[in-house]
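With one protein chain withheld, the remaining protein chains of the complex are depicted in position.
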Amino acid sequence: MSLEVKDVSFAYPNGYVANENLHFTIEKGERVAIVGQNGAGKTTAVKLLNGLHKPTKGDVLVDGINTKDKTVAQISQYVGYVFQNPDDQIFNNTVKAELEYSFKHSKLTDEEINRRVERAAELTGIQQYMDMKPFDIPYSIRKFVTIAVFVALDTPYLILDEPTAGQDINGINRLAELMDILQGEGRSVITITHDMEFVADNFSRVIAMANKRIIADDSARNIFWNNDIVAESNISKPQIGELAEDIGSDNKILFRHELLEYLTRL
Amino acid sequence: MSYIELKNVSYRYPLAETDALKNINYAFEEGKLYGIIGENGGGKTTFCDLIKGLIPSFYGGDLTGEVFIKGKEIREWESSALASTIGYIFQNPFTQISGIKETVFEEIALGLENLGVEREEIIDRVTSVVRQLKIEHLIKNNPNKLSGGQRQRVAFASIIAMETDILVIDEPTSQLDPKGTSDIFEIIHLLKEQGKTILLVEHKIDLIAEYADEVLVIKQGELITNGKTSDVFSNVNLLNEGVNIPQIALLSNDMKEQGKPFDTFAITRSQAREQILKKGSEKICH
Partner (left out) sequence: MMDETFINSYRSPQLSKNWLLNLNPLNKINIYIALGLITLFFQHWQVNVVITLVFILLAVAAGRFKSFISPFLKLGLVIGPFFFIVRAIFWPGENMIFNYGIINITQEGIDLGIQYATIMLVVCGILVLCTVTIKAEDLTYSLEKIGVPHNISFMILSSLQLIIDLKDKTNVIMDSQRSRGIETEGNVFVRIKAFVPVLSPLFLGAISGAEEKTIAMDARAFSSANPNTHLRFLRPTPALEKILVILVDILILGLIILGVVL
């Protein structure tokens, strides 16, 4: 069971090519960060994963199902996609109704639905907002509401688009904890992000994109310490990595404790 | 004289049950860059709206205490006069573009047109801002068709052209990529060098550490800490208050706890680099 992208290219109906020859597989329970400059093709790439875009060449298989054979709504049972702007996805009168909406046609018992909704609220830290109108709660919390929708749905794959934008440290920590729990359950999380500290702290696998293509698919450490890839995809090393490079360390240091160890040995 | 001064300021939004700002006293000096940080929902944006004059005139609610902008109480300012004294830039690059101009050049000129500036002066001022911000290549483009990062630069240009002395900048980079972010901080740095007084809300804590002269920490409507940037960030206990601390400051703290402190507590990469290289050469000398 996996998400397979097989030699996929995508062009918009007007002929503009947005992705070329993407090829990768995401296994159950894997955590992948997709990084790169705006316009590199990251968003187009993840839209291929949930069927919003259908490949013009190649195939995308979700647990063996070709996205070309299903509607986006059908694929959404497998691949959850949390958009960058929560306001595009929220429309119910209360946060609770928002979470329950996805189960409208579900065959699950009310008890089970309740259990899932409550758990999702707990994991995303939005319990205290459940009876409020979504637009009366802060923007950064609304983002967690859309995440909770898919946590409750229990999709095996979850795509997060810029989850850390506008989040404070509490929000970022909560995201990290949530991803740990989902991974523990064998669910995969795919994240588009510009936040390199977040990538280094939370993702073992990183896909770097530039110019519509994947230019590297490797561990965070190898990607951040490859200056060619960093330059081509227009990302940056996390601060500690930059400092380690400044002082001439070649141990591919990314984290504070590693640099501390290096410095105290000096 | 203080440039902006708050005396016992409290504020409550209409229909709210608690105060969004609680008894804040602070005096901002001319020409400094102030970083405003703290948890979401803690009152940072409300604070900015207050300085900008949107509170209470736009949002209503109860404002107590006094806010002086250049010595004049905020309630006595005409809102049009305030617009040519305080510039305001916020996070959403899309809503800051007027949507009524067909070229970036005209978009930047809009504020000056509203102020009634003569055509030749508009052209001079817009041209010079375009040069400063290095957006020459964008002037003929349609502002409604730019990328987020480009729009945000145009939004900055539009406000800078109005030549306000004070700039309130609220999370300008939260929707931008690393390149867009560094472009914006280049602009903020430029503004600081020009002697503008800047209030900046930003989550990217490394950038606050690098650019801010002083930092204010706001939590649940209260000003819980303030001071020189290096002093504030050397207090790593602030992590418990929901304040992010730069990794470099945490490293400096680690070194201190290991009994090998830097001579001066580093909060930015270049400071740390200097300290480490110094330590290294001392070792070799002895």
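By written order: A and B. Residues from 1 in each chain.
Basically, a contact is a pair of C-beta atoms (placed from the backbone, for glycine too) under 8 Å apart; a residue touches a chain by one contact, two chains touch by 3 or more.
Treat the numbers as computed from the prediction; the structure is a model and nothing was measured.
Student: Tell me which residue among A:Val72, A:Ile137 or A:Ile215 touches the hidden chain in the full complex.
Tutor: Of the listed residues, the one touching the omitted chain is A:Val72.
Student: Using the touch definition from the top, which of B:Val117, B:Ile184 or B:Ala272 touches the missing chain?
Tutor: B:Val117
Student: Specify the residue from the set B:Gly38, B:Pro56, B:Gly87 or B:Pro246 that touches the hidden chain.
Tutor: Considering all chains, including the one not shown, the answer is B:Gly87.
Student: Which candidate, B:Glu102, B:Glu186, B:Asp263 or B:Glu282, sits in contact with the chain we can't see?
Tutor: B:Glu102
Student: What chain A residues would touch the chain not displayed?
Tutor: 47, 50, 52, 71-73, 76-77, 80-81, 83, 85, 87-91, 102, 135, 149, 153
Student: With the missing chain put back, which residues of chain B would touch it? List them for me.
Tutor: Contacting residues on chain B, toward the hidden partner: 52, 54, 58, 78-80, 83-84, 87-90, 92, 94-96, 98-102, 105-106, 109-120, 122-123, 126-127, 130-131, 136-137, 139-140, 144, 155, 158-159, 162.
By definition in this document, only the chains that are shown with their structure count from here on.
Student: Can you work out the whole-Å distance between the CA centroids of chain A and chain B?
Tutor: 29
Student: In their complex, what parts of chain B are in touch with chain A?
Tutor: Contact set of chain B toward chain A: 38-41, 91, 147-149, 171, 174-181, 203, 206, 239, 242-244, 246-248, 250-251, 254-255, 258, 260, 269, 272-273, 276-277, 279-280, 283.
Student: Name, in rising order, each residue of chain A that touches chain B in their complex.
Tutor: Within the complex, chain A contacts chain B at residues 37-39, 138, 140-141, 162, 165-171, 194, 196-197, 234-236, 238-240, 242-243, 246-247, 256, 259-260, 263-264, 266.
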